[in-house]
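As you look at this complex, bear in mind that one protein chain is not there, while each of the others sits in place.
On to subunit A.
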Amino acid sequence: MLPLFHPLMQRLDSDFDIDQDDVGFESQDKDIIPAKHAYEVDFTVYSPEEIQGHQDKQIAEVSNILGQPPEATAILLRHARWNKERLIDQYMEKTDEVLERAGLGDTADAHPPRLERIPGFVCDICCEDDADLDTFAMICGHRFCVDCYKQYLQTKIKNEGEAARIRCPGDGCNRIVDSKSLDLLVSANLKDRYQELLTRTYVDDKDHLRWCPAPNCVYAVDCRIKDKDLMRIVPTVHCECSHFFCFGCSLNDHQPAPCSLVKKWLKKCEDDSETANWISANTKECPKCHSTIEKNGGCNHMTCRKCRNEFCWMCMGVWSEHGTSWYNCNRFEEKSGHEARDAQARSRQSLERYLHYYNRYANHEQSAKLDKDIFLKTEKKMTQLQNTTGMSWIEVQFLDSASQALQQCRQTLKWTYAFAYYLARNNLTEIFEDNQKDLEMAVENLSEMFEKPIDQLQGLKVEMMDKTAYCTKRRIILLDDTAQNLKEGKSLVRSLVLVTCTNQPLGQWKFNVTLP
């Protein structure tokens, strides 16, 4: 358990004893009831061996029911995209059809696959006709020389990434190459790739399984969140390789913003629609020929370079109607310019609103990148600390946790801004913004400390540990609160800050965009 000395935290803690399970650092009863927050989802991480095990188990099970050998069952299952119930149903109903479709027609008395030499054989692929040519055919009888057969399988596996549904090379034949034949023909180094691809199809075919998107990661995550729940739940999962990602969309963790908002936001940031926004906020159109004009100084008497129209920049009215007060537009109440000005103002406002959120979003993204650099320096600092102060490895771990907390908090903060951009104002928004502000302050405090020179770090250890714990706690509060509201519309008031506002009715998050 970490010592907590932060004054604000003490205040919060003493106010709300009931929220012990909500604060996210180790408490004594953690071993008995693992803390489960509103923003957390259940998931399991599987290694490639475990996934293989699942497949084997299902194959064995179905093999027993269908009375088919495991090789054939594996093909059937993969062909049915691992929908075991449907496969069994269909198999019982129309066995022949199911077998035929999976490329297994008439295999009842499975001849073990073997190579043969056939007198007078000409390979239809390479056109070789040597008498000592080894040939191979599956039960469908499409016979080719063994080199061509191998080359075919290699092209499919290596270049096209196929595994579960490789068809016989014979023209028009839909028979699927079974694993015994593959064993006979495929070289050892290709077999690993083949197995890997087979495992891949298993995960790809299951809705509740997903590969960890981190580079070179071999784990898959099992999570039972339905697609339709993605509007209410942000299913961040944590892979064994330490990567946090969203199970819904495979992007990096983007709590508290739901997938659909994230998609919208990223699109918005990517689009040059904001450039158009800038143009409409900073430029005006010539009232006559509609050329876009940016005014970068000078008087209000504009002469359009294109159509020679003369107008007033202030009121957009025709210049000749200005009378004598040429350099001081006094026609502000004039209706002709009114609408143009209104549109201008609205556009400017919406741009400023976007920029407010975007700048903060981008800032945290940038800072998180810088924090990554710091993370690398951390290790160096830790070694240095150990050398100069004689602290043990375990004693300098606080830097590592601080660095990790920073990363995580910035990631969350970043997305709070995208989230907030789409929030329509109500009483919840204010609470949200308070939470956001608290977390942001805590993060900046810690971030600042982190950059102190090495010789001061030892003295700051306790304070840094406090601040790290505090950041983590603020993050949990924010996420928990947001997720809770998202999930239920009406909140079970669990967060510390929310308790202070119980006199206000708590509503659902309202977004100013329509979501699917």
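Assume contacts are C-beta pairs under 8 Å (C-beta built on N, C-alpha and C of every residue); 3 or more make two chains touch, one makes a residue touch a chain; residues count from 1.
As a working rule, contacts and distances are computed from a predicted model.
Engineer: What protein name does the UniProt record of the undisplayed chain give, "E2 ubiquitin-conjugating enzyme", "BOS complex subunit TMEM147", "Multifunctional methyltransferase subunit trm112" or "39S ribosomal protein L13"?
Structural biologist: "E2 ubiquitin-conjugating enzyme"
Engineer: Of A:I51, A:C148, A:A257 or A:I374, which one is in contact with the hidden chain?
Structural biologist: That would be A:C148, which touches the missing chain.
Engineer: Among A:C127, A:A188 or A:I394, which one is in touch with the chain left out?
Structural biologist: Only one listed residue reaches the unshown chain, and that is A:C127.
Engineer: Given the full complex, what residues of subunit A touch the hidden partner chain?
Structural biologist: Residues touching the hidden chain, for subunit A, are 124-128, 144, 148, 151-152, 155, 159-160, 167, 169-173.
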